[in-house]
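What you see is the complex with one protein chain gone and the rest in place.
And then subunit A:
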């Protein structure tokens, strides 16, 4: 190469260089397929679902989708159990896929929880016996045709033709796979990408209710706009953290925060000023708090939970909370433990406001779905108390609480789908009066769920609350625990008010009827009851499991 050629930018000389010296081949990335298999299986099932949607005849799609979803999720759970049995939850936990995801105890535990939630949610998605038979076709909770104008002629035609939106199954699986990566993400880019992978299908699913379609579409637009804002804030925070640390990997940022990273001149420049770290960290945490519906960022929750199809609401309420709390735990415990004196006071405030506001506003609700939405906000506050205890018992208590909460929530929303009148689900609380006389079994089941939400002993809710409050108290957050207990008491008021309403009031003459579900929804509700009682009566095995899974890899 002549000197003149080298003087020009390398851009113009790349070709010449390539001719003189053979360009070195890019080494292939090292991907641990076996350890990523749970996620890959779910992705594969989702793609298979898309293919079914494209090629299978309309009549065969429902059965095919259901089979693919159930088999895929079951296989993913089996793969997770195999990984955990191989010791990846403890001794062999490490960071896989070129530093993109962590394979460790919390990741496997949360992924297992999400897969089981999705399995139960698939059952409620597939339920086709609740709505009356329309023109000889059994229908599910989803719109016959998403594009048809609500109430229009085209919609009637679509219903008459027996169209169904079976695309919800692949969309569910896409969301599940995103949620599985989310709590395991070990760098901020993977975190953001997986956030989008699970959010986008949820926005879509929210818009597809069969009844009250305008409300459903409004919910979807609200969720989408606010979700887009929160994603943008998260992304901005990621950019600032990258500006601070010069890396997006969790371990790398943690090293810079701790001061153990090798100090380069560029790094010395940025680390002298904590503003980037503080603002960036706050923005990333804000994005996650939006997803868990903690209080300053909770505005979307009641509207979206009310408008979305109830099976989707149940899935969203349970699984998004699990995934987002997993990501929040990893972020705070792996990336920012060195900053805990900065973030703990803030999280104290968020937790207190979340518990109190969630519980107090829930008292004034008159709609079952909105009531459960505010209850889920309050539960986010209880979970945050466990997060604030920066200790292994904090992690394991949150993991346990998430399992307890999610199955109760799934069961609760499944019960809501059964109480119906001519307009679909009868979600107004006044219609639930006297339900205990009409359908004692259903009312009793719902009462069990409500008692568990309230945290009455011998239910899963009590064990979970006890675990997080114990961890918080041991972490020195006794005032927080006091606030938590008080707001639990406030919350118990409205749960018990619903129970009183169901059992001790006279049923209205034109009250709702209770639909007889197929074995699908029955299974979902029965699983909810079983988990509630087992975790309430004999929680020790699961507490131990969560305790063993409580160590993050870095």
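Convention: a contact is a pair of C-beta atoms (placed from the backbone, for glycine too) under 8 Å apart; a residue touches a chain by one contact, two chains touch by 3 or more; residues count from 1.
Heads up, the rule we're going with is that contacts and distances are computed from a predicted model.
Student: According to its UniProt entry, is the unseen chain "NADH-quinone oxidoreductase subunit J", "Monovalent cation/H+ antiporter subunit D family protein", "ATP-binding cassette domain-containing protein" or "PTS system galactitol-specific IIA component"?
Tutor: This omitted chain is identified in its UniProt record as "NADH-quinone oxidoreductase subunit J".
Student: For the chain left out of this view, which of A:38, A:64, A:170 or A:227 touches it?
Tutor: Checking each option in A:38, A:64, A:170 or A:227, the one touching the absent chain turns out to be A:170.
Student: Kindly state which of the options A:27, A:57, A:136 or A:259 is in contact with the chain not pictured.
Tutor: Touches the omitted chain: A:27.
Student: Suppose we count only contacts with the excluded chain; which residues of subunit A make the list?
Tutor: Touching the chain left out of view, subunit A contributes residues 3-4, 6-11, 14, 23, 26-29, 31, 36, 43, 46-47, 50, 53, 97-101, 145-148, 154, 157-158, 161, 163, 165, 167, 170-171, 174-175, 177-178, 181, 187, 189-190, 193-194, 196-197, 200-201, 203-204, 207-208.
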